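Every protein chain of the complex appears in place save one, which is left out.
Right, chain A next:
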Amino acid sequence: MNLLTVDMLTISGTDGRALVSELSFALSPGERLGLIGESGSGKSLTALAVLGLLPAGLRASGSIRLQPAGGEPTEVVGAADRTLRRLRGRVATVVFQEPLTALDPLMRIGNQVGWAIRRTRGLRGSALRDAVLSALAEVGLDDRIARAYPHEVSGGQRQRAAIAAAVACRPALLIADEPTTALDVTVQADVLALLDRLVADRGMALLFISHDLAVVARVAERVLVLAQGVAVESGTVTEVVTAPDHPVTRALLSSARQLDAALDGRQP
């Protein structure tokens, strides 16, 4: 039984041009899939489509089904917002790329995590307060951060807070949309390790979106390569890295190698 089944998903823009074409993939509970491609390849739109959160003007067709363990499958494409609201957070949620804008600048971090927990788990009062603090502790943030506003903490701490809010909803599927791209290189590794640990501990499935093959290879088991909205290659990380088939995959691979080489060259 699959947790997420995407079947012939097509996303078209206002002008009718297809931004994602006939994309199909599936994810079973606890599985980790990397969605990789250059910018504009449709990876983030796919993530938004899974939650039914495509920007106004974009249309999805085909099928996206979410089925939590022991639950009925729900079709996302064309579903009413009321139906989708029950899935968002509880069954699947997203950690976005830019943690500064993804958090409300005028609300204390603890409250933002708190609202997510309250909505999805129905906690109130001191139980809610404890849940917020333990959610923050789980991502390595102390009580002080709960009272801080997003601008008062560092970029890495902001992304940890966003991850805490998402994970605290206890989703079966966590979608991470370029979660480390906006961070300093030194912080990137920490946040990746954190995601890796949380997903393993909770048995969550992970849909990890990135343009960086090196990053995807560290957290995902399988990868799906997108180029201009079309799936061009898929397989296990090892397969794709050792024997890339498509020119786009080879380009992504060689840019990852170049970066590695450049970094190695700077080692003493």
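What we mean here is this: a residue touches a chain if its C-beta (ideal position, glycine included) is under 8 Å from a C-beta of that chain, and two chains touch if they have at least 3 such contacts; residues count from 1.
Just so it is clear, contacts and distances are computed from a predicted model.
Undergrad: Given the options "Purine-binding chemotaxis protein CheW", "Response regulator", "Peptide ABC transporter" or "Sodium:proton antiporter", which would UniProt use as the protein name of the unshown chain?
TA: "Peptide ABC transporter"
Undergrad: Tell me which of A:S28, A:S61 or A:T101 is the one touching the absent chain.
TA: Among A:S28, A:S61 or A:T101, only A:T101 touches the chain that is not shown.
Undergrad: For the chain not shown, which residue from A:A116, A:A172 or A:A217 touches it across the whole complex?
TA: Here the residue in touch with the unshown chain is A:A116.
Undergrad: Can you work out which residue in A:A146, A:A165, A:V225 or A:V240 touches the chain that's missing from view?
TA: Of the listed residues, the one touching the omitted chain is A:A165.
Undergrad: Could you list which residues of chain A touch the chain missing from the display?
TA: Counting only chain A, the missing chain is touched by 51, 53, 56-57, 81, 85-86, 88-90, 93-94, 96, 98, 101-107, 115-116, 119-120, 149, 151-154, 162, 165-166, 169.
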